[in-house]
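Only one protein chain is missing from this complex, and each of the others stays in its spot.
Chains here go by letter, A, B, C and D, matching the order in which they are written, and residues are numbered from 1 within each.
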């Protein structure tokens, strides 16, 4: 039988596993999915010069691999949209209603690293846009840490090291028992994130790779992502955010977020 | 008496430190998940491949470390100091970086040749073994060398006077005399191998039913902040590994007596 | 003669394995980046915090491992077997999982109490030291215990007959006699500490100029697909660490002579 | 005063059974016995390395068997020396002094003096590795004496030394003992050494104390085991046939003769049995020139010379007794050997001098 090699960010593992097995059943093509942290799958794709389909959680990463010539730009597609939100403990014990509450002294707040994690960049951009310079520097001082990836960011919340994080809406899908979402105001959000997938340049089976991507984007595929708490389509995402927004793209934020 | 108590106190502190960590797992423990995980085919496969790979990698490491350690402990030759210094290399470089280095290596002409003409390591179970081997062979050599350094050369000399060739003297005298050190080294190597994750996932990937070892499976749970799932898998890993190590140690001790 | 050559051959093989990995880094090496990285304030900070944290963690580990190893090597007490078995625990659990366990621990009432009433570890530089300490103290104890196991009890007995208290006998006889083992253990501990990444980043986070150690910095490069930058940082880490270890070993050897 | 009361010690299959010893202050007590008889074990139990199954150890009347090693106050030279391999000769020697020094001033002069006397001044800066067997032994001796403990336990401390040096050290030990009032408990397998240094002597065989007493009494074996340990081969099974005021008369079937034994030498307290073993040391047997034979010479036998062994400064001659298959050993000084002009086959008269014969219980009892 034919084979496909898939590199995917580990965050998509659960839905992707389902999609893969559905796809395998449907087409008889065997799919080997390698999951890993973003850095792992990137180095694997760059250094092994193998694989057919590349799946990453955000567009910034896709940009990098495209620059390295690993993925063909024209094959890139978005799926599984994610909207930045504030995530808090179940029941919102600190009663956090919006961005300004993150400045409160009794609120421990963490965000992802704006240097290399997309949600970190989005957060920085959001804060830069919506807070005053004084508030920004206060927030920069009180942010307890930068998480180096999305799951860790959520873990900090779940393990009660922080009271609020600036994360994505799907985090509630990951852990409905412990978390709750506080939506941002529509105009606070600049852009939303989307998982991106593309065909790897070195692929020896482009047709099948494209076929898999198409399956991923099909309603059947979208439903699976929906099941795991993702916004399955652009429309749903915009509805959730409250307005139409840019998808992906390079967030703009001040250098202070990286080096204080 | 006070000194004895004091030192035992420290030993127990180390124990409590680790016990505390293990016990705090129960804070997130869901009994149902445990059985579910244990009975799932995927987890069983992970357990199997973890055990096999760690054991093969340990055997390889020790087999190579033994003569290497002996050479470093007994002979003087050019470059010995250099070799002695580089043994800690896989410790210094974090596993993920080590994995990246391995990938880089297989990206060089020599590496590609090896991939194409001998065994293919990237994204295969051999890659797991390779990753574990590379992470451990240096420490294994170091530990066995340390043990052999404590065995006086004299016993070998006397063995030679009784007719043993250098090889026979090594096999019948130095090796059994450093047995405890070799076993301790082997245990540490195996522990490190079975716990190895960063290099493994980088070079071998994380394909279910193919290269997904227990630590990789744990990572997968962590990757969606699935604390309960993580906890269960960590418990499985710890209990299997510690039980095996306990058994090995018991066996070694029995043989000693 | 052949056996000697054979064993040296194995030693050199181990060397070549690691050398090969290091050399393949040059495949992606950009000289200009090297100096640039070395002069950047951020990298200098990473180097500094890496060295300080690893050294502090090593000292802590060894200070606690010494009496603990002595107790395990010399005395019989309840639970000794258990302690002996759990020492490999931090090896078995991969660093990231260990980090998660630490976080879980600090989520328990005891952990929270410690966080609030003593030192705050989570997201601080103390967290780096804690992560490194937890990963190493078990192995340090194991290594030192292995060394002490080889020192006959007899010397201590004789020291006692010359008037030494148990503590004095330990300090003046057993400790110096196991010096080589303790140094080897210390070196391995330090190497492991400076290379520790998974637990560090989990508990201490990755804020530049705050908790960004060298391995964390390497990760940051890797996470942005900056292979060249990664290579340069790995080279910096390797050269600093191996140079220091070489120096320590040289010093120890000189003192011996 | 050091008292060992009825201690029993067990290791593996070996047991030290009910050993009791008393060593008075300023006395040197020597333990002799065959290899593997438990001498080292006994010493290690007294010093505190091993816990006896039962029994008491008392120092000046106070029990010390529950004290830890360093509180008992014994200095020790182990049989395997156990010099600290990581310390120089100097640091080995001063080890005890330094430890004590940290607890209260001690006299360094003793150490310096002994270093000189024992002849290891030139080794002082050397490391232990590379010392010869005898050099090591001397360093161990000095290390034990230097701290100035009053009790010295020595386990074959001179066994690796050559005659000349050994004799010098005998004198040195005697002198130190007197000068510093040392009480010494010493193991040796050198009988000469035992008799030179010991005030009292114990003989330990197979874990049992066979006899213990003042040096002058120790030469006469009181059991077959001790006789054999002394290397006495002239032992004869006999039957008691007559008792006089100052003499026993026994009949020896093997030699087909009566032998008289003077009571004042080989005195047996109680004769519970008539079957006895009569013995005599080879150096106490006399070979007589025919012209010097007097009628009153007792226990006279005739025989022919079988073997002659030269032992450096003396000879051992074995004599086949006439009308018997029995060989008797005779030790002869070089001078006597030449005077008597001995050669194998020669016929001689020998006397088992009655004032040197001893009686011990027969093995069967």
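Convention: a contact is a pair of C-beta atoms (placed from the backbone, for glycine too) under 8 Å apart; a residue touches a chain by one contact, two chains touch by 3 or more.
What you see is a predicted model, and the numbers here were worked out from it, not measured in a lab.
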item	value
Touch partners, limited to displayed chains, of the chain removed from view	B, D
Contact with the hidden chain (one of D:55, D:73 or D:134)	D:134
Residue of B:6, B:56, B:125 or B:164 touching the missing chain in the full complex	B:164
Sole contact to the chain not displayed, among D:286, D:328 or D:350	D:286
Touch residues of chain B, complete complex, unshown partner	154-155, 157-166, 168, 172-173, 176-177, 179
Residues from chain D at the interface with the omitted partner, ascending	11-12, 32-36, 39-40, 79-80, 126, 130-135, 137-138, 156, 159-165, 167, 189-192, 194-196, 219, 228-231, 281, 283-284, 286, 309-314, 333-335
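Keep in mind that, in the parts below, only the chains that are shown with their structure count from here on.
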item	value
Gap in Å, rounded to a whole number, between the CA centres of chain C and chain B	16
Computed distance of Cα centres, chain C from chain A, in Å	35
Junction residues of chain A, two or more chains touched	37, 39, 43, 47, 152, 155, 159
Sequence positions of chain B contacting 2 or more other chains	1, 96, 100, 104, 107, 219, 222, 227
